[in-house]
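A protein chain is absent from this complex, but the other protein chains hold their places.
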Amino acid sequence: MNYLPHTGAEIKEMLEVVGAESVEELFCDIPHGVRLYDDLSLPGPLSEFEIQELMQSLSRQNRPDGENGFFLGAGAYRHFIPAAVDSIISRGEFFTAYTPYQAEASQGTLQAIFEFQTAVSGLTGLDVANASLYDGASSLAEAAQMAVMAKGKKLIMVSEGVHPEYLQTLKTYLAGKDYLVEMIPLNEGLTDLDQVKDRFPEAAAVAVQNPNFFGCLEDLSAIFNVTKEKGALGIAVISDPVTLGFLRSPGESGCDVAVGEGQPLGLPMSFGGPGFGFVAARAEHTRRLPGRIVGRTADKDGRVAYCLTLQTREQHIRREKAASNICTNQALAALAATVYLSLMGPYGLRKAAELSARLAHLAAHRICDIPGFSLLFDRPFFHEFAVRCPKDPAVLNGKLRDYGIAGGLPLKRFYPAMEDAMLFTLTECNRPEEIDRLASALREITA
Amino acid sequence: MDEKTIFELSRPGTPEIQMPEHDVPEMILDEVIPEKFIAPLPPPMPEVSELDVIRHFTRLSNKNFNVDANFYPLGSCTMKYNPRVGEWASRLHGFAGLHPYAGYENSQGALKLMEELSEDLCEITGMDGFTLQPAAGAHGELTALLITRAWFKDKGEDRDIILVPDTSHGTNPASAAMAGFNIRQVKSDGYGNIDIGDLKSKLDDKVACLMLTNPSTLGLFETGIEKVESLVHKAGGLLYYDGANLNALMGKSRPGDMGFDLVHLNLHKTFATPHGGGGPGSGPVGALGPLVDYLPGDELVDEDGLTVMKPRTRSIGRVRSFYGNFGVLVKAYVYIRGLGAEGLVRASECAVLSANYLATRLKEAFDLPFKRRCMHEFVLSASRQKKLGVSAMDIAKRILDFGFHAPTVYFPLIVPEALMIEPTETENKQTMDAFCEALLAIAREVEENPEIVKSAPHNTPVSRVDEAGAARKLMLCGI
Partner (left out) sequence: MVPNDLKYTKEHEWVRIEGGIAVTGITDHAQEMLGDIVFVELPAAGEKVEQMGKIGTIESVKTVSDLFSPISGVVKEINKIYMDRMEGAENPDFHPEYANHDPYGKGWMVKIEISNTEETANLLTPEQYEKLLEEEA
C-alpha cells in the first residue's frame, strides 16, 4: 500500500525550495551514533488486495460465536446493534476529525458530545457527565481519585461484586499514591457493609457494582444511604448500561458518582475494545470530573454553539495539577452510543433490558432443572447468573463448543475457590431455542 | 442554522424500534425482581424515527472539519489519511464479534495479530517487549511511569522526581503526578535542545526518569541525545520516550538505539488509525531489558502451535479491562503490513520533506524561532502579528475561513504566539501550496485589514464561540 502523493518532479521542486540536495540531507540533525542504517525487518509491503486476503484469513482463525448459542458476558456484552449506528460512525466527517479544539470547525463533534453527556446524565439519573473515558475499569480508578479530592481521605472501599478486572485496574492506578484499597466482602452474593462498618470513618468512597459481577441485584439505595450518613462518596459501577432500561438509575438510588462501561450501547465486543468509559456525578462534583466536557453557549452572533469547557481542570493547562492526565478518550465510541440510544429510545431500551432479563430467568430455570446444576447465590438477578456445575466448567465449555454453543464464563478464571461455577449471560440477542439447545446439551454432557 | 439536539427533536409517541417477539413464557419480571429495583419509567431518551436520527447526525457531521474533507495541519497530532482498508478489516465479524473471554482456541487470529503487532513495534522502536493495553498516549505515559515506580521500589531506591522539558506535552507532568511523582522542569537552550547545563543541575539521586519527546514539540531533533542519555543513566535514572512524534523517524532512528528504556506510541498518530473526534486511540508501551517483565497484561507466546497468554513475572497489573482497544490494533497492523519497512521509511521521509517545505515558504511572513532543519513539524511565532494587535488565535480562526483546519496554537509554551504546523506525508503539494497562499494572504491582511482576522472566522457554521460564557454559565446537559 502507498499513500504518498508526490511525483518525482514535485519532490525535486520541494527540495529546491528547501535548499537541500536530497531528502536524506533533511535528517542531518540525527547524530550518527543513533542513526539506523539497516533496513527494518518487517514483512510486506502488501497490496491492498493481499491485505484483504490476509485479514480475512486471520479473522477466520477466530470463532466469535457459537452458531447454536452464545452465553458469554461478564463485562463485554452481545446486545443488538441497529445498522444505522455503524452508518453514522463510518462517516469520515466524524471519524477523521481530531478532538474539537477549534470549536468553530467542530460543531458536529461538540454537539454530539453534548448529546452524549445528556444521554449519560439521563441514564444514570445524575446532573453532569463527561465526554467519555477509556473504559469501565479505568473509569472506576478516575472516580476513586475524584473521591480522594472531594473527601481528603485516602481509603477506597470496593465491593467484591465489582468486576475483578476493574478492581485490578483500580489497584494499579492507585499504586503510585499512598491510597488504600480495601474490599467489602459479599454475603451470599451481595455486598455486606456490616462486616466493614468500622472502616467507614476513614473511607473516601464506597464502590458497588449493579448488577454485580455475579449478576445479583444490589440494594443500592440501602448502600448509598449508609455512605451518605458516613460521609463517603457513593460510587455506582455499571458494567452493562442496557440494564438501566429497566432498573432504577444509580442517581435515583442515591449515589454521588456513577461510572461504567459503554460497549453494550451500540458497540461490538471487538475482543474487548474499543468501548468507552463513562462518568456522571452530582453537580457539586462538576469541577472534579476528569477529561473533556462540552458546554452549550453562543457564538458572537448569538447562535447556539458548543465548545470544550472547564478546560482549566485539564492537563494541557494545569499540567501536574490537573484533575486527571486523560487527553484522548473514546469519542467515536461515545457517538455510537448516542446514536444507539436515540434509535432505541426509552421503550426500545426498556424492551431490550426486559427481554434480556426474561430470557436469563428462563435459562436459569432450565439449567437448574438439570441434575447437578444449581444457582450459586439465591438472590434476585437480572440478565446474568452464576451456576454451580457438576463438572469442571472449562471442560463443559469445551464440550459445548462441539454442539456449536459458546458457554458461560468459568468463574475460577478470577476466583480459584469457585472452581465449579460458571457465569451465564443472556441478552435480547438470545433466542429461546438457544436455551433449549443449551439445556439439552448440558443434560447430555453431564448424564 | 441551529440544529436542535436529538433530545429537543423528541416527539413522544413516535413508534418505537421493534424487538423480536420471542416465545418466552410470559413471565412477570416483577415476580422475580423486587419492585424496589425497578424504574417506574424508562430513562429519558429521545423518541425519534430512524430517519430523524440519520438526518440529525448527518447534519451534525457536516459541521465538522475533518481529514477526509480538509487539510488538517494540527501540530503534534499527525492527522494523516486514514486508510479505509483498516476500517474494513476491523469490522470483519471474526474480529468485531469476538468476545474477550472466548478462549485461546477460539481467538487465534486475534492473538496472532496482537503477537505480530507487538513484534513489529519492537522492531520499529528497538525495544524488547510491548503491552498493547493502554488506550491512548496519556494512558501509556501513566503505564510507563507506574513501571518506573515499581522498578525503583524493587531496587530499593527512593526516587520521586520526574524531569520534563519545558516543551513537553501537558500530559507528561499530569501523568507523572498521577503516578505519585513530583516534577522538575528542564529548560530548553537557544537551539531548541535540552539545556545540558540545566539538565545537569536538576539531576540527582532523586530523579527517577526523564520524559522526552524526540523530535521535540518544536519539531526539532534533540541533537544532544547521546549526552542526555549518558547523563541521565549515569545519575541512575531511566529515559522515557514520548512517541507522539515518531512519525519523523520510522526506519531512520529508534528510541531503543537512543537509549530509551520505556516508550509509548500513539497508534492513532504514526500508524494512521483515525482520531474519531477524540478517540478511541491506542498507546502501546514498550520496554527494554528487565523492564519488560513489568509491563501490564500478559505476554503472547507460542505454545504447541497456539498463541497463548502468559502472565509476566513482575507485571504492575492491568491498566484497563481486557487487552486494549483491539479494533484500533487491527487498523495499525493493516497499516504496518501494507507499508512494510520500505513504506514506513518513505512515509517519514515524505513527512519531513513536507514540513521543511512549508517552513521554508512561510518563514518570511512569520517568525521562525529556531533556524534549523525541522523534522515532521515546525513551530512559527506570530509575535510580529501580535504587535499589530492580531493574536495566534485570531490567525488560527482566520485559517478556517480558507477551508483548512488551524495549526495547534499556544503550544509549546516557550514560543510566544505559537503556531505549530504538521502537514504529514499524505498531503499533496497542491494542497500545501494552497495552505501557504492562505497563510501569506492572512499575514498581509494583518497589516492591511486586521479587523477581518480579529473577527474571524466568517465562513464556518458558527462565528467565534463564547468560551468564557460557556465556562461561567455552565450548561452541560440538555435535559
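Lettered A and B in written order, each chain numbered from 1.
The definition used in the following text is that a residue touches a chain if its C-beta (ideal position, glycine included) is under 8 Å from a C-beta of that chain, and two chains touch if they have at least 3 such contacts.
Not measured: the values here are computed from a predicted model.
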item: Residue among A:312, A:374 or A:440 touching the omitted chain; value: A:312
item: Contacting the left-out chain in the complete assembly, out of A:21, A:284 or A:378; value: A:284
item: Hidden partner chain, touching residue among B:4, B:84, B:444 or B:472; value: B:472
item: Touching residues on chain A - with respect to the absent chain; value: 283-284, 287, 311-312, 317-318, 321
item: Touch residues of chain B, complete complex, unshown partner; value: 410, 467-468, 471-472, 474
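The definition used in the following text is that only the chains that are shown with their structure count from here on.
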item: For chain A paired with chain B, centre-to-centre distance based on mean C-alpha positions, whole Å; value: 20
